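So, chain A:
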Amino acid sequence: MTSSLNLWLIPVLPLAGAAINGFLGKKSSRTAVTTVGLVFSGIAFAWALSVALRFSSVDLPYQEFVAHWIRSGAFSADFALYLDQLSLVMLLVVTGVGFLIHIYSVGYMWDDPGYYRFFAYLNLFMFFMLTLILANNYLVMFIGWEGVGLASYLLIGFWFTKDSAASAGKKAFIVNRIGDFGFLIALFLIIQHFGSLNFTQVIAQVQPISPETGSAGLLTAIGILLMMGACGKSAQIPLYVWLPDAMEGPTPVSALIHAATMVTAGVYMVARSHVIFERAPMALMVVAVIGTLTAFFAATIGIAQTDIKKVLAYSTVSQLGYMFMACGVGAFSAGIFHLMTHAFFKGLLFLAAGSVIHAVGGEQDMRKMGGLRSYVPWTFLTMGIATLAIAGIPPFAGFWSKDEILWQAYSSDHGSWVFWLIGIITAFITSFYMFRLLFMTFFGDYHGAQVDPHGQAHAAHGHDDHGHGEPHESPIVMLVPLMILAFLSVVGGLVGIGNRFEHFLAPVFGSGAVSEVAGETASRVTEYVFMGISVAVALLGLMLAHVLYVSKPYLPQRIADSLNGFYTAVLHKYYVDEFYAKLFVKPLIQGSTTILWQGVDRKIIDDTVNNAADGARHVSDEVRHMQSGNLRSYAGWIAAGSALVIAYMIWMGVR
Partner candidate 1 sequence: MALPIWLFILASVIKSAIVLFVLLTAVAYTVWLERKVVGHMQNRWGPTRVGPFGLLQPAADGIKFLFKEDLTPPHVYKPLFIAAPLIAVVFALTSISVIPFGNDVIIRGYRIPFQITDVNTGLLLILGVTSIGVYGVALAGWSSNNKYSLLGGLRASAQMVSYEISLGLSLVGVLILSGSFSLRDIVNAQGGYFWGFIPRWNIFPQFIGFFCYLMAAYAETNRIPFDLPEAETELVAGYHTEYSAMKFAMFFMAEYANMITVACVATLLFFGGWHSPFGEQAWLHAHGAPGLLVALLPVFWFAAKIFVFLFLYIWVRGTLPRFRYDQLMAFGWKFLLPLALVNLIATAIAIAW
Partner candidate 2 sequence: MVPLSYYLVLSGFLFACGVAGFLIKRNIITIFMSIELMLNGVNLSFVAFAAHWHVLAGQVFVFFVMVVAAAEAAVGLAIIIAVYRTRETLNVDQVNLLKL
């Protein structure tokens, strides 16, 4: 290994920032807090860049030992870091986008009383996320995994005085627990069978196993359980329900955690353990199915949402579905590619949405917006770019990655035309609702004049100085990140041309079916055909949206009425939340109330304790008469007792 890269600096710096802000921030001024928060995350980003520059000179995978942690018998898990192409990509994405969103937050959260808290949490999240990425074994990864869960809980419930926010945080946390349960079981299985959680060792042990051998069942189990964890973290069916509610958090949080970085942790984890999945076709199938269903399902819900952030949330879910679809068909590099581009444009979308909300003074309902493009041109511009990107219009970033995924879904040996079909329909829906969002927000004429400037969101955001009356452009500090991200969303996809990205990641995922297929001219033709289809679909969605929401605004209502049952179902997200409430939550509450509380706690535990106490009191009531207050009686007791002791000792043979 060449000269040390000091990777440990990258996670530790944000941690230091979090500590400083968390402990001292309350007293110090906003500028100080800003400086600390930005400087530490910025240095982390800079360091990540320098690492990337020196990357070629490092022999991979580069591992860095930090400290001993657990050493029990043969098993050992250390605090150690691991760097290869995959984690480098994630590293750059997280630090870069994270840093941009930090900058953005300065403008967005400036008036919030919990300013220092926000930055402390944000830096804390950065620390955990980087730990997750750079971990060299599943256990450290799990620390980061749980840590980002914690950070997301804290940030979703950032305005904890608001019930919905607090409960949303709780919901996210609990739902994630379910996924983590599976993840943990998977880890236990890995320890059980491979005796280590170290990536390199696990891979080394899994490599020789071929899908046909007996232990494939084991690998399948591990894979499915890992996928369960991924479902929790990355909001896949059936555990996606927390993500839409998570929009209660501040918009930068939604952008950073619930679009760009954390929710992709699941994808990263699946990709990281690709060796296992590749040897468990069953698990791969599960991943693919879940991903595909989620993509379609969430997209359909996205159509009917009127809250701008909810729309983005569901689109996030469906995009994550795409990524999982890619992983499921064995095209991990495609998934990661989409992860990166998605980080760019979805982060951008959220930030732009935040800017819009900021512009209209905290209003999130798209029906109360419209015609904003004249008020907030920059926001409009960037958001348009992002929309084009996500809709998959070339040459924007989303096009390349999404098209790659679709192509793989069809062509790779794990894939099939079903995935492709659903994927293409989803692409259509995606572009439709994204443009719907765009048109509803920026076109037509402004409906927001009568917005009560002191709405609840208003109170939460605390934009007292502005927000009422005319919508207005956001400050420059918020616009700069938008522009940078916009630029990235434009060019970000170009790295994928000619499968350069795949080749970059090839050392990690092994040169699978991906490159050869891409190499053949015959299939290249078909690939171009598919490319055309997806573009056409995207444009179709654009036009439909334009027809419905620009040229003939009265149509949607009519359509809604015509298929009203389905529409309401979609509007209420297929009643999934209610369903879960009936199925899991209520029985849980009932059971714990009747059995655990009334039964176990009251009847068994409390009564045991009370009876013991009563018994003690009664016994001592009798015994206390021994304390007669007479010296000689005490002497008598002592003498008798010592006689007994002596007799016992002699009997025991102590002589």
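The set was built so that all candidates are chains of the complex that A comes from, given by their letters.
Just so we're on the same page, contacts are C-beta pairs under 8 Å (C-beta built on N, C-alpha and C of every residue); 3 or more make two chains touch, one makes a residue touch a chain; residues count from 1.
Nothing here was measured: the structure is a model prediction, and the numbers come from that model.
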Within this complex, chain A touches, out of 1 or 2, candidate 2
In the complex, chain A touches candidate 2 at residues 624-625, 627-632, 635-636, 639
